[in-house]
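The complex appears here minus one protein chain, its other protein chains still in place.
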Amino acid sequence: MRTIPLTAAPVLLELRNLACERDERFLFAGLNARFHAGQVVQILGPNGSGKTSFLRLLAGVSQEFYGDILWQGQNVSDIRWEYANDLLYLGHLPGIKKSLTPLENLRWYAATQGGVGEGQLRASLAQVQLAGYEDTPCYRLSAGQLRRVTLARLAFSRALVWILDEPFTALDKTGAVELEARLYAHAQAGGLVVLTSHQDVNLPGLVLIDLMDFLPHAQEHEERAYD
Amino acid sequence: MNWQWFHRLGSPRWFYEKTDSWLPWLMVSAWGLLLVGGIWGLGFAPEDARQHNSFRILYIHAPVAYISMSCYYIMAISGAVGLIWKMKLPFMVMKACAPIGLGLTIVVLLTGSIWGKPTWGTWWEWDARLTSYLILSFLYLGAIALQQAFQNRDTADKASAILALVGTVNIPIIYKSVDWWYTLHQPATLKIVGKSTIDPSMLYPLFVMIIGFYVFFTLVLILHTRTEILRRESRTQWVKDLVVDNSKSKGEGARS
Partner (left out) sequence: MTEPASLFRATFKRDLTLAFRHKGDMVNPLVFFLIAITMVPLALGPEKAVLVRIAPGIIWVMALLATLLSLDSLFRSDFDDGSLEQLLIAPYSLPLVVMAKIAVHWLATGLPLTLLAPLLGVMLSLPTSAFSALCYSLLLGTAAMSLIGAVGAALTVGLRKGGVLISLIVMPLYIPILIFGASAVQAAALGEPCNMQLAVLGAGLAIALVLAPLAAAGALRVSVNG
């Protein structure tokens, strides 16, 4: 694991002794990390190593973990809604309704954030090269276009931390480069990006965390002693 | 306050080892009470004025009915404890309750039928009690079905706990509705347990049977939970040691 560079930027996310258990087996344990503003963090590990579970923990989809997650110094379990306001999560599945148009889909996401006008949504779609497709039902779009509808959320989001699970899926070369640029810009503006990707991510200062470094040594799951 | 004892209660291993010493006592008292109560009630208690000897099935029917209802509440409470305090043992108890409860409810329905035959002339009658217990058996069946459906054990536990709690809220409502429904449609048929007072000489064996069945239920629940513990903790060292010890002692027994 490459050491996380100490920067003067504020710590946004801190993970203390994070551990995740699934089916009586620990996917990872004793994970300590500090993510600063301005960083892009890539989570590495083979399939099944818990990358998706890790991202879901961070995003608050799953609350089943041991240890603490601190957002700007406060435990996430105490400030659930504030934390949810400050994060954007793009999971494995697109989260897009195929029977609706991109604009209708984005309207719902805008409602989770508040204060996003129609014009901003159209501009977001334009930024992902979907201008002109605002009112096409999503079942008519290709896989790549669908992915770009999801990514349009990044354009109008005010969230500080972006948690992205395989965001480069179905993107062509140009799309991938554009996405990298967008991620970099977000980090430069003081945000934080945590992502996984099977493809190579070409960004300067990329922080790598390998979940295999946090495999528990004991294979069996011993119960905690309460003495 | 020192909550250590409470969390220790959540440790399956502690439960398994503690109940080792309880089992013989429970077995003796359960069988003892049931034998005494059974022989007393089925053999020696006086005949009922109207129903003569057929009412004796009450000595099995009534206690089992109470317990099958309590079993559902125990299942729901265990589920709630497991959900709130995130402990493993309560979920194991909850899972053990479902098939036991189903079995008990079936016994209630069977004994109710047996009771009904000489009284009504038919094997089945849609009276309030039998219908309520039939619905209770559906609730148990649903709980078992839900538990079996999930691959992931944690999800199965939590989903079953939620279902059990929802069922708990509904049980009084269902009971009252069926009661009301029955009075609406069958105003004046012979009720099995009438409002008539029961003679004390009939009550004593009933109490013995109730206590006996509760002890028996506790015994069966503990046994079931122990099996569930072994099943779930099969990968831990203490269970593996247990198996090794057991096979060692059996081996020696066979040799000597």
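Should a chain be cited, it is by its letter among A and B, assigned in written order, with residues numbered from 1 in that chain.
In the analysis below, a contact is a pair of C-beta atoms (placed from the backbone, for glycine too) under 8 Å apart; a residue touches a chain by one contact, two chains touch by 3 or more.
What you see is a predicted model; the values in this text were computed from it and never measured.
Peer 1: With respect to the chain omitted from the figure, which of B:Val166, B:Leu203 or B:Val243 is a touching residue?
Peer 2: Only one of B:Val166, B:Leu203 or B:Val243 touches the chain omitted from view, namely B:Val166.
Peer 1: In the full complex, which of B:Trp14, B:Trp40, B:Trp120 or B:Phe138 touches the chain missing from this view?
Peer 2: Residue touching the chain left out of view: B:Phe138.
Peer 1: Which one touches the absent chain: A:Gln113, A:Thr136 or A:Thr169?
Peer 2: Final answer for the missing-chain contact: A:Gln113.
Peer 1: Considering the complete complex, identify which of A:Leu44, A:Leu100 or A:Ala176 is in touch with the unshown chain.
Peer 2: A:Leu100
Peer 1: To test your reading of the contact rule: which positions on chain B touch the chain that is missing from view?
Peer 2: 135, 138-139, 141-143, 145-146, 149-152, 154-155, 158-159, 162-163, 165-167, 169-170, 173-174, 176-178, 180-181, 184
Peer 1: Applying the definition given at the start, please give the residues of chain A touching the unseen chain.
Peer 2: Spelled out for chain A, the touching residues are 56, 59-64, 81-82, 84-85, 87, 89, 91-100, 104, 107-109, 111-114.
Note that in this section only the chains that are shown with their structure count from here on.
Peer 1: Could you put a whole-Å number on the gap between the CA centroids of chain A and chain B?
Peer 2: One centre to the other, that is 48 Å.
Peer 1: If you look only at chain B, which of its residues touch chain A in the complex?
Peer 2: Answer in residue numbers: 4, 7-8, 11-13, 152-154, 232, 235-237.
Peer 1: List the residues on chain A that touch chain B in their complex, please.
Peer 2: The touching residues are 22-24, 64, 220-223, 226.
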